[in-house]
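Take a look at the structure set out below.
Note that this complex is displayed minus one protein chain, with the remaining chains in position.
In this document, chain identifiers A and B correspond to the written order of the chains, with residue numbering beginning at 1 in each.
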Amino acid sequence: MKPVLSIQELSLDYRLSKGKQVRVLRGTSLAIGQGEAVGLLGPSGSGKTSILRFILGMPSPGAETRCAALQFEGRDLLRMTARERHTLRRNRMGVIFQDPLSRFSPFRRISRQVQDVFPRRYSRIDTLRCLSDVGLADPERIASSYSHQLSGGECQRIAIAQALVSEPSLLLADEPSSALDTVAQRHILDLLIKVRAQHGMAMLVISHDPATLLALVDRILVMRDGILYDYDPPRSTLRGSQRSIRSKEIETEVPLLEVRNLRLQHGSSRRWRSWLESHQPHPALQGVNLAVRPGECVAVVGGSGSGKSTLARCIAGIDAPQAGVIYFAGSPLLHTRPLLLRAHLQLILQDTVGSLNPRLTVAQILEEPLRIHQRRPTMSHIQSSVQKDTKDRINRALAAVSLPVEYSERCPPQLSGGERQRVAIARALVLHPSLLLLDEALTGLDHELQQSVLELLGALRAQMGLTCIHFSHDLSQMLLVADRIAVMDEGRIVESHPAAEFSRAARHPASLRLLDAMLAKPEER
Amino acid sequence: MRVLARRVLHSLISLLAVSMLCFALLSAAPGDYFSELRLEPGISQQTLRAMERQTDPRRSLAERYVFWCESALRGDFGNSLSYHLPVASLLSERIANTLMLSAAGLFGAWVLGLALGMSEGWFASLVRVFTSLLWSIPEPVLALVLLLAALKLHTLAPLTVPTSEAGWSLAHFQSLAGQLVLPSLAMAIGYLPVVIHHVQRGLVAAREAPAVEAARAHGLPYRRILLHYILPEAANPLISLFGLGVGSLLSASLFVEVLFGWPGLGQLLLNAILVRDTNIVVAGVLCSAVMLIAGNLLADILLWLHDPRIREVAQ
Partner (left out) sequence: MNLSRVAGGLLIVCAVFLMFANFFATANPGAIDENLPYLPPEGIHFKSPTGQLHLRPFILRYRPVNGQFAKYAEADEKIVPLYFFVRTNTQSEPGGRPAWVLRLCGINGEYPGDSPHFLGTDEFGRDVWSRLLYGGRTTVAIGFVAALIASLLAVIFGLVAGLLRGWVDTLIMRLVETMISVPWFYLLLAVRAMLPLRAGPWATLATSTLLLALIGWARPARILRGAAIEARQHAYVTMAQASGASLWHLVQWHILPDLAPQAITQFTVLLPQFIASEIALSYFGLGVEEPLVSWGGMLAAAQHLSSIVEYPWLMSPLWAMIPLFFAVHVLADRYGCKPTPTMPSFSFE
């Protein structure tokens, strides 16, 4: 079988500042046969997108890509001029990008942008038909909208429609589903599978998530040590280690944290003290009830916009609820709470890049909460002992998340994603909290990193008897981690079951939706 | 549209505040028109006293402000002390001159700036060097160089006051245009680096925008990418800049006016400040404030027309 695309001896260098170079790929080859779907797996920032852009003929700035031969449908792409490559993209290749919303011009109606792609004279009916072909229910409305009026899922469908217009022989997809929420992800994957069955084109799919690739492609290549290897899906190692913790059931009468009828409506609280209230609107809370026993690990699961983050922010004392009470260890917790209580509740956010101040070193980041919680000593000999104590606590926190002490002098930009998340956890642990709130703390991470962070959290729970509340959209992951799953929808907790029985006991439509999306994922099949 | 109405209302309130501020500041100033006149040796005390008696005797600030407001509503903005004319008629003539000058300058700068800023390749880097050079040359120097060059070439007709009373004959128009060339060129060149800088920066950013990249990846025709994807992407900051330019039509040309002896608003205002002719100062400042606000409003309307996202937020 003659390959649609073949690349010989591909090498890829990244130019860093000050003339330094990093070699990402050194002389590896890749071939995609007709109608074959190939997946490219690698952590984010590993140069997958640069390969894709190299194939397209739109090299990314800062990346130096070279290869001995690049052939597409038997033609040598390296000999072609930029204009010829441009025409080739128009006629023979289709592309789908990550982050569909930004890939449409906000100034031009969708119908126009779809028509722009048609090679010949078009008619409006063509446009509408090609929109309905990708499963958009109301093509008339969509065609006359602007991109900002549509959801990410809809935009990605339109992008697929655009890519299919020219009947390409090769479809390149860069993280086609990663910027979407779980349900939309599932739909896009289904659509891509269907499209491939209908059109029979070859595909190159790029993703950091093996589950996405397993669903879509025939074979997966993984980038390792500058070479592309065939990928061997690992069996999940989480199950065993986490189960043991869960079996250690702790039964206590008094819940550590209890939330009663918590309400928060946005736009009305403009009080003097709420100066730090974020001005991006968070979804409202419509009366949330939740109780967490000491040592328990509860997962609050829900789609985007269900109010998970708002709940986390209320419990952490960032947003002030308008009604309802939060009890902590039996006593009510107000928005203006004493410092001592704040130390017991620590929040870890999704955004590890943003949650660590890039200007501070790791040591300073870990020192900051200690500084906040320390009365300023006046006498110098006390100060020196406090300083020593601070250093001790920082080192112990670093050790707890198994980071070497040398890391304390580094700055966040010099750390990898996993290391940053470890620092964020260490920052929370430095104050010896009894309750950890993790707001999508695992979402931005790659598969392996997620696992290592989960293992770390499991170990910490076993050691320190931490209570954890995860706020997440990923049910499959939470089923592995948590003792109990509470499903949140439209500002309410709609039901709550022990994790082991969740798939049988769930009744609410929101839970069933989440289960559907999860079960369709190949890893869980 | 309700947003627009609210904007207009806000602008009116801030104009009122500006007029009060101006009036209060000028009235609080030690000395007035007559104290400056007293320093002139040629004027006798008697004439001075007679002149003082003619002007309104009310001394309280609030009263004078109310009186001024009345005259503003009548549309004449009170009398000028030094010219003995209603301020409105004085100003309107000067404003027309200034508008003519700076509109020509602004137009020239934008046409040249867009043409040069949209260039590509080696020419673009040439333009960039030229821009940064031009940027560091103060406007008066440019004006001066132009002036000297014109004198060397003997093409500079003696500057006369362009009046509209002469009628709008072709000859008059030609002479007017001839006189307008140099000062407006000086203004245009002074403003040019700003326009070029923004156009270039906007286009560079727009060419890397995700939507433009997607259009390139789909292989759209180059012309369509430029017209329908890159230019709209780059337009927003340029529209704001244009609004600012329109807003400063009355105030940007002060230096050029003084250097070229162009009888515009700036000169009048400056003299009025020096002789403390309060009414002219207040009215002049107010006019330029109105222009600034109108410019911003124009930019907002253009943005509203151009960007569907803004339309959505506004509704």
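By definition in this document, a contact is a pair of C-beta atoms (placed from the backbone, for glycine too) under 8 Å apart; a residue touches a chain by one contact, two chains touch by 3 or more.
Just so you know, these numbers come straight off a predicted model, no measurement behind them.
Note that the absent chain touches A, B when the full complex is taken as a whole.
Although one chain is not drawn, the whole complex shows that of B:Ala17, B:Leu61, B:Leu85 or B:Ala177 it is B:Ala17 that touches it.
Across B:Gly78, B:Gly108, B:Gly190 or B:Pro263, the residue that sits in touch with the chain not pictured is B:Gly190.
The residue from A:Ile372, A:Val405 or A:Ala505 that touches the chain not shown here is A:Ile372.
Check A:Ile110, A:Leu349, A:Ala363 or A:Leu415 against the missing chain and you find that the one touching it is A:Leu349. For chain B, the list of residues touching the undisplayed chain reads 10-11, 14-15, 17-18, 21-22, 25-26, 28-31, 132-133, 135-141, 144, 147-148, 151, 187, 190-191, 193-194, 197, 201, 241, 244, 247-248, 250-255, 258, 261, 269-270, 273-274, 276, 281, 284-285, 288-289, 292-293. Within the entire complex, the positions of chain A that touch the omitted partner chain are 270, 272, 275-276, 278-280, 313, 316-318, 337, 339, 342-343, 345-347, 349, 351, 354-357, 359-360, 368-369, 371-373, 427, 431.
Here is the rule we go by: only the chains that are shown with their structure count from here on.
Between chain A and chain B, the centres computed from C-alpha atoms are 51 Å apart. Residues of chain B that touch chain A in their complex: 209-220, 222, 224, 228-229, 232-233, 235, 306-309, 312. Contact residues of chain A toward chain B in the complex are 56, 58, 86-91, 93, 95, 97, 99, 102-108, 112, 116-117, 146, 148-149, 159, 162-163.
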